[in-house]
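If you scroll down you'll find the structure; I have some questions about it.
Complex shown without one protein chain; remaining protein chains in place.
Up next is chain A:
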């Protein structure tokens, strides 16, 4: 006989309260995690979408790619070793459309590599989000530091940097705009372990992301909120089951007296925890996926089913631990006490 389910059925209200709290907390967690992910994409999709590999930066640049200048000889040495490797530079700037309206972009230029779009002089390839501002293929854009004009050659999906759309330009144009001969970074894909190169400092993709100051700050605070919510929900489980168990101490004692195994009582509690959590989680998974469709276009929100499922598993594990900790009372209760305590 399924006592766990029978109790839920008889005490719907009580279990609904727990269920709705779990639902609210997990829903909030999913949304914030979606936001964290969305912002991280918005901030660094350009870097995140690259394959795993190593970034090389001037060792004297103090972990700031903007200050990095890579010696051309060192650069060609590195690039010769790996066909896909690329040297690149990133600078924030503006593009003006034909009405002289300014649009903030991240100018990116790179040496020949299949990882980045190939752009001829006088051309620009833009992130697809620029379409929303009314820019079309063939439009002509200008920049205040650039003597020529940029013709829009095409669009690429999901290339953003520092919350701005990326504009890929040719390195000759870049050199003119920013009056520099050197590139800032070299990226070598597929390296498990970075080579040590004199005068350069190597970073894994993840390490490099964390050298971007805004990225670090954003992700840290959002992830902190996510983990706080997870921990809070674990405590909620512990407290809720603790209160339920305290109320049922007498009952547990009687059940033990008539010969019910302690393990059976634990299983009953676990079943209830699983049923409630699974119900609440499926609702919030469904709603958060729905939220993804409904959220306004400009809102950086990215919640994959994978992330939701991973978080759901964390919730289940935390709920299990919380419930089990509070269930230690079940183990402790002596049948005799309950009998002597009178009516339950």
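Going forward, contacts are C-beta pairs under 8 Å (C-beta built on N, C-alpha and C of every residue); 3 or more make two chains touch, one makes a residue touch a chain; residues count from 1.
Just so we're on the same page, contacts and distances are computed from a predicted model.
S.K.: Quick one: find the hidden chain's UniProt protein name among "Putative hemin import ATP-binding protein HrtA", "tRNA modification GTPase MnmE", "Sarcosine oxidase subunit beta" or "Dihydrothymine dehydrogenase".
M.R.: UniProt protein name of the non-displayed chain: "Putative hemin import ATP-binding protein HrtA".
S.K.: Going by the contact rule already stated, which one of A:7, A:42 or A:123 would touch the omitted chain in the full complex?
M.R.: If we include the chain that is not displayed, A:7 is the one touching it.
S.K.: I'm checking contacts with the chain that's been left out. Which of A:255, A:285 or A:303 qualifies?
M.R.: A:255
S.K.: What does the interface between chain A and the hidden chain look like in terms of residue numbers?
M.R.: Against the missing chain, chain A presents residues 1, 3, 6-7, 9-11, 250-251, 254-261, 334-336, 338-340, 342-344.
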